[in-house]
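Showing just some of the chains, left in place.
Chains: A, B and C, in written order; residue numbering restarts at 1 for each.
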Amino acid sequence: MSVRAAIVSFPGSNCEQDCERVLRGLGAEVVRVWHDATDLGGCDLVVLPGGFAHGDYLRPGAIARFSPVMQAVADHAASGGLVAGICNGFQVLCEAGLLPGALRRNAGLRFICRWVEVRVDNADTALTARAGPGQVLRLPINHFEGNYHVDASTLEAMRRRGRVTLRYVDNPNGSLDAIAGICNDAGNVFGLMPHPERACDPLLGSGDGALLFGSLLDAARGRVAV
Amino acid sequence: MRFAARVEVMPKAGIADPEGQTIERSLPALGYDGVAAVRVGKLITLELEADDADAARARVEDMCRALLANPVIEDYRVSIA
Amino acid sequence: MSTRTALHRDLGLSDDEYEAIVTRLGREPSYTELAMFSVMWSEHCSYKSSRLHLRRLPTTGPQVLVGPGEGAGVVALAPGVAVAWKIESHNHPSFVEPVNGAATGVGGIVRDVLSMGARPIALLDSLRFGPLEGAARNRYLLEGVVAGISSYGNSIGVPTVGGETSFDPCYEGNILVNVACLGVLEGPPMHARAERPGDVAVLIGAATGRDGIGGASVLASVSFAGGDDAKRPAVQVGDPFAEKLLIEACLELVRGGLLHGLQDLGAGGLTCPASEMTAGSGTGIAVDVDAVHRREPNMEPFEVMISESQERMLAIADEARVAEVLELCDRWGLPARVVGRITAQPRVVVHADDAIVADVPAPALADDAPLYDRPRRRPGWLDELAAAPCGDDPPAELAEAWLALLTSPEHACKRWIWEQYDHMIFLGTVQGPGADAAVIRLPGRDVAAVLSTDGPGRYCYLDPRAGAIAAVAEAARNVACTGARPLAVTNCLNLGSPEDEEVMWQFAEVVDGIAQACTALGTPVTGGNVSFYNATGDRAIHPTPVIGMLGVLDDARHAVGAAFSAPGDAIAVLGDTRAGDFGGSDFAATIHGTLAGRPPEVDLAAEARLASLLHRLAAQRVLTCAHDCSGGGLAVALAECALRSGLGFSVDLAAATAVAEPHRAAFSETPGRVVATCAQDALPDLLRAARAAGVPARAAGVVGGPVMDIGAARLELGAVRDAWEAALPSLLSDTVS
């Protein structure tokens, strides 16, 4: 049975078409959900794509997190459903309190669009299951605010519980602990700054993103079976 | 009644402020020595309706907590005129 | 003189032009009318000095679906696949305020493409600045322009996939910011027309403020007096968020068949589409300025009519469907208001406060601007310059000169710039910045659009016609190196003041050069832009035609890259090398500080042969790398292949060029040459195919190793790579902690 993925977009989101193409290519059934929707149409996986929701004005995600659809996303997460925020989606999840911490301006004070290497810090999550422990993935980043920050005690707890999923091999933006991706304590809500959807076609530079999406779809399928 | 509010949002003490540091580092080259402790935050001004200044302040502080500042990384201060 | 006639001069109109307005109207114009004429008759909007000459450009061909005159040209890329392609300048606004000037430049060209009903999918930026090693302001301008393009392009979700960045003292007081945009059509092209009386005009997008009042006439149609603050109120601030919504809303309106016409509001504000859409259709319009949604109180009708507030489009729709139009805009969170009605009477009538504040024939504004055949004079200094030493003396040390060229801002790695641009969104960037030309696979298809911009200002200074030919040839060659077929050209002609007879001569020569080259290469011109008055005081920039070449690659998977691909590959040089092509060269400028002599002559027939050879070799999968040889000559071209790949090479330059003197073999800039590689065992095939195609080709050496070796000089690749990559960041604010 194919997984039903909802791609939630806000005014100003711009990676939703790319995510849709890639998820369809991996066999998922995709529904697009606009920010003013109040339900997610019974999906197994929610993806918050990249972009500039509400122009990133004030702070990325600050306005978007008030969208009606975010209540549905929170409910989905609370009932154990899978949620993945990519780049701007990660920022929205942090602003919404579904993930700890905040994403600040890159330490270099410039936008960065670049291929980077990230190391899988915990290969035992729904996002990383198809990757091996410590495996290095080649993925692109594309952000101005990807500098992850969280208070010291939370970071300590996250580390202890394996909540850091991906870390930059060569920290491009000043992120605390070189963090590129995290998940919540329940292990069903993920945020990552790199764009896996841009790395699902070797012609464009890498196919490693498919490992991450594939893992999510596996996990969603497991949940469907249950 | 109509009130004018000012909201100052600054990076939390103890959190690095790359923008402030960058300005601080570039000042000597422009001929400004002896400048320190540069921090860069946001200043938001707005007008709102409220019964009195206290009510106005309460509403703006509410907005700060919910929207205008991110408590993980920022402090805010409200003043009403 | 009456106060009113004094006023027209402040608005940039000449006394004769004022008289012409009076003649067209049969009376003195009202204030609002005068303001409307001043923007529509400005050089920027009316092309009054250039139109006569632009007619000489070839504009037709089976591939051209829409030629010049609309928002953007439309070209058939493959059966059933059409793209819109256009370039625009935003030079003066970017000099005044680099971040917002460049940002709004991106916004403007994107709306041009959008007005054709095309989804914008790629941007290229062609930039010119004063020397980075010089005044701090040069660095400030580059940083600001890049930040502006980055903030706007990234936010609207259109990738910036290529461009060029060049430096010369002539741009110090007048930078160039040209931005090209490619869009893909989802249906038949939309048009900027208002053919049906009774239809309504809907203004969609941002609220109107006092932005850029008189921007077109004031900023783009005069030269800078030097540090002139008075022009600053014309500064516009871009809102990429509003633009993103505008893109999505307009595309949905077009897709839903809700529109009869669509045009962007750029220079000239609301007056521009109101008069152009109607004049082109033999209709008129009644505009109600009170209905225009505004950002500021107390705006005068004339201000509303000519404001250049960004992120706005004018849509023409059937009255019966206007509710759907407004509802759709509302869903996208975009303000939209009915601001006019199309009339059978061919007049633009402006109503404000129940009074008529303007009533003019639409064609008078849009079509009947004065047409000038301005005097032209070939500059006397040209012959002297041509006869002067061109800077071809040997360098003290060949390797040092080579390194100096590679680490000069001109050739230094531009990563610092393009890493600030999202160049990947839409999953189509098969080759992005850092390649010879961008290869953009169209969404959901195999076919790719291949794009390059080129504009060799120094060549054009020495000989504008030859320089323009070289620009077209280089742009075509860049596209051909990927294996693509060059198809069509958009161009942005940046020059000094048309009131200067020598500049006007340069302009006419540039047009003739482009016409000649485009005809020979079979790449018609589908649109473009003229930017005059690029001068500070009496110092004009080099005539700088920027050519935007569009090509097609049937299968994006077959794209050939400009980096070496495997150790052991054989290197060949296609095209003959002349020993003396140093006029206007990078070697002469960087090593000798010289700009004199004659620019290299282009053999257009040979260029065409070279392009079709490259196309064939790529289709047969023979090529593993192909890189165009241009500024800096073969030594620089070879080094670029190495620097981009991390693979060194060993080449016998004397054998590859049949030129004995090492510095001539290394740095002469003969056009029509390409560095090509293939597997060793394919080399005989490659050479045979070249011979059969009439393209001179010579085996040159082999890829591999840690050294770049051209026989007469050797450089350590690793060290050079570090210096090449560090050159630009070290000149610019290096803020990474």
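To be clear about the criterion, a contact is a pair of C-beta atoms (placed from the backbone, for glycine too) under 8 Å apart; a residue touches a chain by one contact, two chains touch by 3 or more.
Being a predicted model, the structure only gives us computed values, none of them experimental.
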The full complex in this file has the stoichiometry A x1, B x2, C x1
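Throughout what follows, only the chains that are shown with their structure count from here on.
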For chain A paired with chain B, centre-to-centre distance based on mean C-alpha positions, whole Å: 30
Please compute the C-alpha centroid of chain A, do the same for chain C, then give the distance between them in whole Å. 36
Round to the nearest whole Å and give the separation of the Cα centres of chain B and chain C. 41
Touching two or more other chains - residue numbers and ranges from chain A: 107-109, 174
Multi-chain contact sites of chain B, meaning residues that touch two or more partners: 18, 22
Chain A partner contacts - residues on chain B that touch it in the complex: 15-16, 18-19, 22, 67-68, 70, 72-73
Where on chain A does chain B make contact in their complex? 58-59, 62-63, 66, 94-95, 101-102, 104-109, 147, 149-151, 174
Chain A residues within the chain C interface of the complex: 11-12, 14-15, 17-18, 21-22, 51-52, 54-57, 107-114, 140, 142, 144, 174, 195, 197-198, 201, 203-204
